[in-house]
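Apart from one protein chain that is not included, each protein chain of the complex appears where it belongs.
By letter and in written order, the chains are A, B and C; residue numbering begins at 1 in each of them.
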Amino acid sequence: MIRFNNDYNRGAHPAILEALAETNTTSYGGYGQDEWCEGAAAAIRSELGGADTEIHFLVGGTQVNYTVIAAALRPYESVVCADTAHIQVHETGAVENSGHKIETVPNVDGKLTAEAVRGIAEAYRVSTIPEHITEPKFVFLSMPSEYGTIYRLDELCALRTVCDEYGLYLYVDGARMAYGLGAADSDVTLADLAALCDAFTIGGTKCGALFGEALVLKNPALRRHFRSFMKQNGALLAKGWLLGLQFATLFENGRYFELGRRADALAMRLKAACEAKGLPLYMPNSTNQQFVVLTDAQKAALARDFIFEEEGQVPDGRSIVRFCTSWANTDEEVDALCRAIAAL
Amino acid sequence: MIRFNNDYNRGAHPAILEALAETNTTSYGGYGQDEWCEGAAAAIRSELGGADTEIHFLVGGTQVNYTVIAAALRPYESVVCADTAHIQVHETGAVENSGHKIETVPNVDGKLTAEAVRGIAEAYRVSTIPEHITEPKFVFLSMPSEYGTIYRLDELCALRTVCDEYGLYLYVDGARMAYGLGAADSDVTLADLAALCDAFTIGGTKCGALFGEALVLKNPALRRHFRSFMKQNGALLAKGWLLGLQFATLFENGRYFELGRRADALAMRLKAACEAKGLPLYMPNSTNQQFVVLTDAQKAALARDFIFEEEGQVPDGRSIVRFCTSWANTDEEVDALCRAIAAL
Amino acid sequence: MIRFNNDYNRGAHPAILEALAETNTTSYGGYGQDEWCEGAAAAIRSELGGADTEIHFLVGGTQVNYTVIAAALRPYESVVCADTAHIQVHETGAVENSGHKIETVPNVDGKLTAEAVRGIAEAYRVSTIPEHITEPKFVFLSMPSEYGTIYRLDELCALRTVCDEYGLYLYVDGARMAYGLGAADSDVTLADLAALCDAFTIGGTKCGALFGEALVLKNPALRRHFRSFMKQNGALLAKGWLLGLQFATLFENGRYFELGRRADALAMRLKAACEAKGLPLYMPNSTNQQFVVLTDAQKAALARDFIFEEEGQVPDGRSIVRFCTSWANTDEEVDALCRAIAAL
Partner (left out) sequence: MIRFNNDYNRGAHPAILEALAETNTTSYGGYGQDEWCEGAAAAIRSELGGADTEIHFLVGGTQVNYTVIAAALRPYESVVCADTAHIQVHETGAVENSGHKIETVPNVDGKLTAEAVRGIAEAYRVSTIPEHITEPKFVFLSMPSEYGTIYRLDELCALRTVCDEYGLYLYVDGARMAYGLGAADSDVTLADLAALCDAFTIGGTKCGALFGEALVLKNPALRRHFRSFMKQNGALLAKGWLLGLQFATLFENGRYFELGRRADALAMRLKAACEAKGLPLYMPNSTNQQFVVLTDAQKAALARDFIFEEEGQVPDGRSIVRFCTSWANTDEEVDALCRAIAAL
C-alpha cells in the first residue's frame, strides 16, 4: 500500500537526520535559546525582504494557531475566517477553548475574500450596540487553503487593505507553505507575506521536517510576552534546538522551496492523469492536494494499492477524495498511482 | 564548559537516533495511531503489573499536566499540590489558564503529605457553604519531587487512602521518573504507581528521549474523549509514531531503568564530593538533582568550567544551586566536577 | 415619546413592588435559600405537569445561558443553534468565553429545525476523526424565537426525538416565555416544555419582573453542583429572596400567563394596523415582537412620537424595524401607534 492520504506520513529529509546525529552529544541551552534557533531565524529572515520580525519555533499547527490567537486577542475580540478554515473545522474548538469566538464567512474557492472580511468588520463598526457583539480583530487564512487553492498577491493585498482600514490583524497559517510557494502559478513570496501579514507560519511538519512550525511575528503588538504564551500553552519545547536545527536545515540553500516545488510537480502529474481519464476535480488547484470525484467502483479500485482520504460527497452521491503528495514521495509512487488512474 | 544546569541539554540515546534513521522512509498512520505507539504502550504496560490502562504519548511536561487536568476536572473543581509543585511555580499559570484553581499546602521535604491533602479535603466536606469554594479533586505530585526527594511506597499508599476516602484523583508527574525509580533507596515501581494512581506520566524528555512524555491513564473516568482533549490542547502530534518509537526504544530491555540508575549513581558521586568538602546540601536526596549551598566565591570558582542553576538563597545570603546529572553525562564530566568541588 | 423599542423599559408589575415593600424589614437567609424561593419554585412546579425538576433563580438572560452551558458541557463539546440565536449574535461571545464552540445552522422562520440538528449530530457520529472536531451536545433554541415566531408542539417533539437519538441536551431560552405561551396559536405549555426539555428558562425581566430568570433543570446531569456554577459565574444573588418573591408574585393566580396574553393581543393590534396599511411584515408572527418593513419616510414619521429598534435592511434598502409590546403597555399607547401607522 502506498500512502497518499496526507503529507505527514514519513520522517524527515535525510539532511535533518544527519544534523541530529552530528549534534546528538552536544549540549545546548534550553527552551529555544540556542545557536540553532538563532541560525534558523537568521536563515528565514534572509527570505523576508528585510522585514523586522521575531521568529519562534513551535511543535504543531493547532498549537501555533491557538497560541497566536490567545496572544493577539482580548476576550471580547473574535477571529474571522472562511467556513472551511482549519481552526473552524478540524482543531476541536481549540480557539474557543482559549475563550475566543470564530466568525465565519462563506469561502470562495476555499478562500477568504477581502469583501467578506469587510462585511463583518463594517457591521461591527456601524453597530449601535457594539458591547453586545464581539469585535472582529484577527483575520485567519491558510496558504494554500484547505482545498489546495492559493491566494494571489492581489488578493492578499486586498485583504491587507481591509485589515488596515479596520485595524485587524492578518495571519496566514502556512502549515503547507512550501507547497503554496512552490505552485507554478504562485506569485507570492515569503517577503510578500512578511510585508503584508502581522504574523504567519512556515510549516515544517508537512514540508520536510520531523515536526515543527516556524512562526514569524511582524507586528510588535503580537510579540509582547510571546514566550510566556508559549510556555502557558505547552508550546515551549524544552530541547528547542531540535526545532531550530530542522528549520536551519530546511532553509539551507533553498531546500524548503525545492521540496515544495517538487511535490507540487508530482501533484500536477496526478492532476493530469485525472484530467486525461475524465475524472472531475472537486476544486482544481496547483498545489500538493488534489481533490477528485470518484464513483464507488473507482474508489474501490484505487483502494487496492493506495491509501487516500475521503472528504465528503458531491450531491449525486459520488465521493470527494484527496490525494496528497509530499516532499517524501518518489517518482515511482506517483507513476504507480497515475497508471492506476489511467486503468480505471 | 560542561552543562550540569539541567537534564535536557542533549539529544537522545543513540538507539533512538538509529531507530529514527531506520524508519525514516517508512510511512505511518497519523496522530498516534500506528504500530510504534502500540508497541510502546505494550512495552510500558508490561511493567505495570497487569493494570488495565490506556496509554498516550504527548510532547511535553507542561502540556501533559494541564491537558490531564482539563480532562479530569469540572470548572468548580480544584487541584491540590505542594507549594513547590511545578504546576504552581513554573508553568506560567497553565492550569489556571485552563480554568482551574490550584490549592497549595506547605511541602515537607519538597513533598506533599497525605495529612495536608486530608486537611483540604475535609475542610470542603464539612463546609456549610460548599458552593462558595472549589472542590478539591485532583491531587498532583511529582516523582521525584522538584527538590529531588522521593516518595516512599508507604507515603504513596497513605495518599491513596486519603484520595479514596474523599473521592480524589491521584496523579504523579513523572517527568524525571527514571531518576525516581533509579534511586538506590527507592521502594516504588511502575507497577506500584499503576496500582495506586489514577494517572501518571513517564518522562522521556529528561530521561533519554529527544522529547515526549508517556501518560498512563488508569481511571476510566479520565480516559473518556482523551484524544479530543489532546487535539484541543495542541497535544496530538501529527507524526505520533515519533513518540511511540522513542518510548519503545527506551523500554527495550530495561534501558529506561538503567539510564535512570546510572544518572543517579553519578549524582551520588557529586553528593559525596560535596559532603567530603563540607558543602551543605539544601535538601538531601538520592536522585539526579543535587541542591548545594555555595558562597559567592565557590560559585565563581565552579562557574569557570561548569554551568549550573541558581535556585534561590538561604537566609544568610549564600546561594542554593542545582547540579543535574542525566542519562547523557559521561564519567569524565562528573570526575571533572568532583575534582573542582574538592579543589574549592 | 413612547417606547416600543423593547420589552424591558419599565419597572415591574405593581404586585411585585407591593411585595417588596411588605417584606422590606423582614430578614431572610442568603443566596436563594429562603422561603420565597421555595414558594416560587413550588408555584412554578405546579405548572410543570409533575415533572421532577430543580429550579434556580438567576438575574439575567446572558448569565443564565452561559452558566447552564458551562455546567452542561465538557470542553470538547459544542452548542448547536440557529444562526440567529441570541447566544450567537448578541451575547458578546459569552459562550465561547466560557470555552465552548457554537455550531450554527441556517434558521427557518427564525427557528432551529430537527433536521438541521440531525445533520450536525450525524456528521459527528460518522466522522472517522472525531477527536479533531467538537461533539455537538447542547441544542439551544429560544421560545419565542428572536424573530417572534413560535415552535409548535410537534416541532419540539421532533427536536426531542433527535436529541434522544444522539444523546443531546435540549434547552429552551424562555426570556420571553410569557409571550410565547400567550400567543393565540400556541399549542405548547410549560408542562410540555418540562416533558421535552433537559432545561429551560422562564423569563422575568421582560415579562413583568424587575429582573430575573427562573431556570428549570430537569435532567439530573445538569443539576450536579449547579449552585457552584452559579457562584463561580457571578450568578448567585446575595439577596436571593428578591428573585423568589418576584416569581412567586408572577405565578400567583396565573398572572404570568395573563401578562403574556395581553401583550400579545396588543401586538396583534399593531400587526393588524400594519396589514391594513399594507406595510410588509418581515417575519410574521403571533407574539409581542412585530418586525415591519418601512421606508425612510415612514420611519421618520413614526420616529416623531415613538421609539423603536432598527434590525437591518431588506435587499431594496428599506429598513426592518421592531416594535415590541410588553406587559407594561397601556391600551392608549398602542392606540396611538396604530393611529400613527394608519396615518402614514
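Quick notes on this structure:
Operating definition for what follows: contacts are C-beta pairs under 8 Å (C-beta built on N, C-alpha and C of every residue); 3 or more make two chains touch, one makes a residue touch a chain.
What you are looking at is a predicted structure, and each value in this text was computed from that prediction instead of being measured.
In the full complex, the chain left out of view touches A, B, C.
Of the candidate positions C:Thr53, C:Ser78 or C:Thr92, contact with the unshown chain belongs to C:Thr92.
The missing chain, though absent from the display, is touched by one residue of B:Ile2, B:Ala15 or B:Ile133; that residue is B:Ile133.
Touch with the chain omitted from the figure is made, among C:Val105, C:Ala191, C:Leu210 or C:Ala265, by C:Leu210.
Of the candidate positions C:Gln63, C:Thr189, C:Asn219 or C:Thr295, contact with the unshown chain belongs to C:Gln63. Only one of A:Gly49, A:Pro130 or A:Pro220 touches the chain withheld from this view, namely A:Pro130.
Residues 31, 70, 74-76, 99, 130-132, 134-135, 225, 227-232, 236 of chain A touch the missing chain (whole complex, contact as defined above). Of the residues in chain C, those that touch the hidden partner chain are 2-3, 6, 8-12, 14, 17, 20-21, 23-30, 59-64, 66-67, 91-94, 97, 205-206, 210-211, 228, 231-239, 242, 328.
Touch with the hidden chain on the side of chain B covers residues 75-76, 78, 89-93, 96-102, 128-129, 131-134, 310.
Here, only the chains that are shown with their structure count from here on.
Taking the mean of all protein C-alpha atoms as the reference point, the chain centroid lying nearest to it belongs to A. Averaged C-alpha coordinates give centres for chain A and chain B that are 34 Å from one another. The residues of chain B that reach two or more other chains are 228, 231-232, 236, listed in rising order.
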